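For reference, the structure is listed below as structure tokens.
Here is subunit A:
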Amino acid sequence: MRLKCPANFRIIRLPCTGKIDVIHILRAFEKGADGVYVVGCMEGDCHFKTGNFRARKRVAQAAAILDKIGVGGDRVKMYNLSSGEGPLFAQYSIEMDEKIRALGPSPIKVALQAKKEAA
Partner candidate 1 sequence: MIIADKKPIEEIIQEVKDYDRLLVLGCNECVTVCEAGGKKEVEVLASALRMHFIKEGKEKKIDERTLERQCDHEYLEEIRDVIDQYDAVLSLACGVGVQFTAEKYHSTPLIPGVNTCFLGANEQRGMWTERCQACGACILARTGGICPISRCAKRVMNGPCGGSSAGKCEINKDLDCAWQLIIDRLRDLGRLDDYEIVAPIKDWSTERSGGPRTVVREDVQV
Partner candidate 2 sequence: MNLKTSSKLEKVLKSGHIAVTSECGPPRGSDPKAVTEKGKLIKDHVDVVNITDNQTAMTRMCSLAACIHLKQMGIEPMLQMVTRDRNRIALQSDILGAASFDIHNMLCLSGDHQSFGDCAQGQNVHDIDSMQLLQTVRHMRDNGKFLGGDDIKRPPDIFVGAAANPFADPFEVRVPRLAKKVACGAEFIQTQCIYNLDKFEEWMRRVRERGLHEKVFILAGMTPMKSAGMARYMKNRVPGMDVPDEVISRMAGVPKERQPQEGIDICVEAIQRLKEVEGVAGFHIMAIEWEEKVPEIVERSGLYPRPQV
């Protein structure tokens, strides 16, 4: 399958989305990411039973924190798909890319760049 997909995101592979923690999401933003999305298995199909449910909760926690500090919780999102759904993965990537472009750059990235320029 040669699927069209935005090239502006970095994939971080995890053994299971249950491995992700709030801090991982926050660190990405601290380092200048404009958005983070977590792609887990279909709900109910987790090899480790509840990994993707845990991930969903942690994504929600990260979103709540990002809202409170003015970065914006809508820059994070949880998606679910099965391993055979390549086209859907590409579609989610495009959807996320469009959404983040509409939101504009993360205020953290803007501030970090301003700091760099001043230095």
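One rule holds for everything that comes next: contacts are C-beta pairs under 8 Å (C-beta built on N, C-alpha and C of every residue); 3 or more make two chains touch, one makes a residue touch a chain; residues count from 1.
Keep in mind how these were chosen: all candidates are chains of the complex that A comes from, given by their letters.
If you're wondering where the values come from, they're calculated on a predicted model, not measured in any experiment.
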Touch assignment for subunit A within the complex, options 1 or 2: 1
Candidate 1-touching residues of subunit A, taken from the complex the two chains share: 21-23, 26-27, 29-30, 65, 68-71, 107-108, 111-112, 114-115
